[in-house]
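A protein chain is absent from this complex, but the other protein chains hold their places.
Presenting chain A:
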Amino acid sequence: MKSKRKESNLEVVRSVYTSKIISSHRDLVALVFYGTEQSKNPRNSFKYVYVYHDLDEPGAKRVQEVDALRGEKGARLAAETMGSGETSLGDALWCCANLYSDIKLRLSHKRLMIFTCRDEPHRGDSAKDRQARTKASDLKETGVIIDLMHLMKPGGFDVAPFFRDIVSQPEDESELGLHLEPCDKLEDLQKRVRAKEQKKRAMARLNLCLGEGINVAVGIYATAVTARKPAAIRLYRETNEPVRSKTRTFHMQTGSLLLPSEIKKAQTYGKKQIVMERDEVDSIKKFQDPGLYLIGFKPMEKLKTHHHIRPAVFLYPEEGEVKGSACLFSALLMKCSERNVFALCRCVSRRNYPPRFVALVPQREEVDEGKVQFTPPGFNVIYLPYADDLRTLDPPQCPSASQIQVDKMKEIVSKLRFKYRSEAFENPVIQQHYRNLEALALDMMAPEDTEDLIMPKVDQINHRLGPLAEEFKDLVYPAGYNPESKSVAKRKTGVAEKKPKAEVPEDELRAHVQNGTLGKLTVPVLKEACKQFGVRTTGTKKQELIDALTTRLAA
């Protein structure tokens, strides 16, 4: 990816850099200025072209170097190092072509962005225009996509005379595929997206088996996965170089490394230790080979909202594995969708994974006005709970609200309506982390502010509700009832009644160990007992405490 031309474009260039660093830092980026007085490029074969950054993975240093060119001081620095000279877009493009060809790695896609505010860069020099066009088409032939990021200029930026032949045309559109409105593309770039880019990759390729010998090859894709902060890397304090971790298993007495064959797995219940070979532990989990097996179909209303145990995945045919898959898949999709049914399947997603039942919910393709797909065609795979996954609750017996009360609440609900979009909420935890990292990497005084988008806009809500909140409260709450105070009062008494530390006499403990009934004691009691016997435990889970105590007292 390349960018050109300085001036106020620098801010956009900076945001391209900082976005890239977070979304996909493995991408190579170069920054090339043209129309400079000084020249700096490989072999120095081009005049007035200054390669400020060669194609490489971007880092903090580059962002700081771009920053150095900004502002008054930056302008002076730019004038000193590069100056300003003649413009030849053709040479600049040629230089970029060389940058690409100097890279030995195979690049999956190449993109070149031209930042400028001049619609006639060569001021009518037709020879230069022609040279630029030729070079542009050469680049496009080698798979480079050329984008124009033009700024507003007085009198408007006219793309047509020169740049329409330079930039890449969108594949499917016959119309002039240029952004005649300069702002929106730039704004997109300026709006920094701090989210890691994910490559589309099947998590697994399986067969969807309808019956004996009818196997449709499908790929499973994760379309929504809880994003986490990127993992920390361990560094050596002295040099800040990364260290590698090695985990070894060895014998306590002999100190020799243990081979996998010298290890077994065990669980202890009461006083009984149950030992299994490692492969036995795996084989217990095996029911069938991986795959999806069709059980039957059910109407959509049989899929309950509350039957949710993990995020759904997405299914799409793999014509490359079994020819004909896409056709049968497509027929199933159309018919399920038309008849409003889902397919119930038994699913073994990986080797040695126990089976789960899943609902394959049809999803037809949806495209927007620009014929851009926003919902892909395929089945959403909804994981269904087993009996064990549903917990029995004792719902309290409460009186229902009267219609007047319900209607008042309806008014409140209507006042606070909005159109939910799943991509509207950023995760404040991750956003803050990235901003912190940015601040540290770029030696900023303080991290940029994070807007917490999942914070209720209390003032707005209050304002919109106006008197409705009070009216509703008058309808449902008696005078003097305060929903907030009650729980506070409760907590206070809770503190006052805090139980004295529980201790269990030693012989009673030993009896529990003997009978394997330690489980009857509560966690605080167990913790106390651990302290009492000087048992050091790292865990806080009940089972860990019990195990630790059992080991100590049984010895």
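Observations
Just so we're on the same page, a residue touches a chain if its C-beta (ideal position, glycine included) is under 8 Å from a C-beta of that chain, and two chains touch if they have at least 3 such contacts; residues count from 1.
Everything that follows uses one rule, which is that contacts and distances are computed from a predicted model.
Only one of "Isocitrate dehydrogenase [NAD] subunit, mitochondrial", "Proteasome subunit beta", "X-ray repair cross-complementing protein 5" or "Ubiquitin-related modifier 1" fits the UniProt record of the hidden chain, and that name is "X-ray repair cross-complementing protein 5". When you scan A:220, A:292, A:526 or A:545 for touch with the missing chain, the hit is A:220. From the set A:76, A:228, A:510 or A:531, the residue in touch with the chain omitted from the display is A:228, counting the whole complex.
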